[in-house]
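The complex is shown incomplete by one protein chain, all other protein chains being positioned as in the whole.
Lettered A and B in written order, each chain numbered from 1.
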Amino acid sequence: MTTRKTSEPLWWALFSAGGVVAAFLVPIHLFLHGIAVPLGWVSADVTSYERMRAVFGHPLIKIYLFVLIALPLYHWAHRFRFTLFDLGLKSLRTSVAILCYGAAVIGTVATVWVLWLV
Amino acid sequence: MNAPTAAKSRLYYPKMPATWWLRNRNYFLFMLRELSSVFIAIFLVVLLVQVAALARGPEAYTTFMRRLESPGWIIFHVVALFFALYHSYTWFDLTSKVQVVRLGGRQVPPPLVTAVNIGVWLVLSVVILLLFLFV
Partner (left out) sequence: MNEPTVTLKVTRYRPERDSAPSTQAYTIPYRQDWVVLDALNYIKDQIDGTLTFRWSCRMGVCGSCGMMVNGVPKLTCAAFLRDYYPHEIQVEPLQNFPIIRDLVIDMSDFLQKLRSVKPWIIRETEKPLSEGEYLQTPQELEAYKQFSMCINCMLCYAACPVYGLEPAFLGPAAIALGYRYNLDSRDQGRKERQPVMASHEGIWECTFVSECTVVCPKDVDPAAAIQRSKVNTTMDWFKSVLLPWGER
């Protein structure tokens, strides 16, 4: 017998990886893109379209952004799936799992697509 | 006396209320920790939309950045930041209890591992901040 029967280890591994990425990297990016830049605390040279396009278009940055955005989506999916159970949605077990991980997969595809275009 | 003559006594099955997580402080903090993943996910989607706006061109980018300046979005990001920091702290705290770190045959005490993780997080954050501003 193998533990391959259940796919739980895969989702848990993605959840863990996403959790690590979120723990180390999300706060500073949240602060920068969601607070500092909109509040004008960063000079216009840094936030100008040309510079941002150049920075975000760099291949290494794209890989970084993929990791930053896609992995925590699986962290959310796994956590949210179990939170819905904890709030009483046990009967819809399979549908909830498909919706959550499905959303994360869609998010991953969208991330790849957007990063391809930049 | 052999088998009891009465029918089997009725067990009482208590029901767990949907508001169980309001019952004590630790349950409530647990729920907040789980909820943090929602705020992080929403922020990342917003970030993705920002990158998409970059791809569409200068007008799309400027329009999008203007939207981020609205009070609603600022408040969202401030709240999300608190949740993200809560996630980071609880993550470092929990992983230090789970992953036993051995140095020279002895276990490193979990609070020290947590502190090191927080230190790494600080350094990474500063590095990213500097890269964002000056590269």
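Heads up, the rule we're going with is that a contact is a pair of C-beta atoms (placed from the backbone, for glycine too) under 8 Å apart; a residue touches a chain by one contact, two chains touch by 3 or more.
Please read these numbers as outputs of a predicted model, since none were measured by experiment.
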Note = Going by the whole complex, the chain not shown touches A, B
Ask   = Which of these, B:F30, B:W73 or B:Y86, touches the one chain of the complex that we don't see?
value = B:F30
Request  = Using the touch rule from the top, list residues of chain A that touch the missing partner.
outcome  = 1-4, 6, 8-10, 12-13, 16, 79, 82, 85-86, 88, 90
Task = Pick out the residues on chain B that sit against the missing chain.
result = 6, 9-14, 16, 20-21, 23-24, 26-27, 30, 34, 94, 97-100
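To be clear about the criterion, only the chains that are shown with their structure count from here on.
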Remark   = Contacts from chain B onto chain A in the complex sit at residues 18, 21, 31, 34-35, 37-38, 40-41, 43-48, 50-52, 54-55, 58, 61-62, 65, 68-69, 73-74, 76-78, 80-81, 84-85, 87-88, 91-92, 117, 120-121, 124-125, 128-129, 132-133, 135
Ask   = Considering the complex alone, what residue numbers of chain A touch chain B?
value = 19-20, 22-35, 37-39, 42, 46-47, 49, 52-53, 55-56, 65, 68-69, 72-73, 75-76, 79-80, 82-83, 86-88, 107, 110-111, 114-115, 117-118
